[in-house]
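Here the complex is missing a single protein chain, while all its other protein chains stay put.
The block that comes next holds subunit A.
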């Protein structure tokens, strides 16, 4: 056999083997069970499911649940070995638990290369990755973006802040509470996904670490410093900020009351909605000023090792995840006017997406990507630890207690118990 024949045979095998494997699996799985949360990217799939069902002669059944119920059901399905779901919906808060328990396949092992896994946004892939291996295909998520009022900064002769110190100075200068204009807004309401989520970048920027060996360490000097700065900035925010959730904060900004806001980047398009925003065209977007990192989050689909243990189950479930998060599917959503759930770089660069949001916002997203990572504690006990930390922070923010060190120490003491229960 000469080199030419060998090359041709290898190429043919590369194409033919997967096709033969695919052919063998058609009709082998009556129902592909998928667990999900009702995000636009999920509900928009309904219109296209027939295409996938025809391809594999199967029926995709998507069970929609609320966030906590979805987490509890996926966990029980995997931990009890029931394996009713081949595809599970996963996020940044429970990835560590699933990987540690060995409940999910590495994405590249089951999703075909044709779906171009390298095209997922870096910020989302980072969150979906543990020890260099990506475990879920993200279709919504992101990091943080600093939104600022271009008109107010320009009028005050302030350059766009690129450092935390600059930002703090700008917030203080732009604050004019007597006239209902505030320099800043933030989340104050307790919760691991609420005030803790926004406080964490400050904590990490100060050099804070969650753990020191096996012991919780967020009651460190860095934790205290971050809390004091966060609390201080709240005095330049609208009244009631101590219990603001993300919605209150975002509404205050797009209501025109706030000059600078750091929030999850998915809220960027909200500012450009003429029906609901009083600041359309006045908002600038930039990455969070250094050394603030960007708090990465992502939701996506993974293939369950428990639910998809057979070859054909893996093949069909892997193809579903690839298909449902593909470039083409994202373009379908863009064509339907859905600009919120974007998982791929190619979509960010597409003309359809550019028509829906300002270029400056897209640039900020791409610039924020490299500084985005998972900032929360990567532990199965995190939801409980974070929730309790959120309570301590809210007590400090609302003035119920002024002993920052004591509040953090109490939360760390509670965390010891939560971590001990994992062992």
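Following the convention adopted for this analysis, a contact is a pair of C-beta atoms (placed from the backbone, for glycine too) under 8 Å apart; a residue touches a chain by one contact, two chains touch by 3 or more; residues count from 1.
What we mean here is this: contacts and distances are computed from a predicted model.
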Among "Lactose transport system permease protein LacF", "RNA polymerase ECF-type (Group 3) sigma-E factor", "Tripartite tricarboxylate transporter family receptor" or "Ketoisovalerate oxidoreductase", UniProt's protein name for the complex chain that is not shown is "Lactose transport system permease protein LacF"
Would you indicate which residue among A:224, A:241, A:260 or A:419 is in contact with the undisplayed chain? A:241
So one chain is hidden, and I want to know which residue out of A:58, A:129 or A:192 touches that hidden chain in the complete assembly. A:192
Even though one chain is not shown, subunit A touches it at residues 68, 72, 75-76, 79-80, 97, 180, 188-192, 238-243, 248, 251-252, 255, 257, 380, 383-384, 386-387, 391, 394-395, 397-401, 421
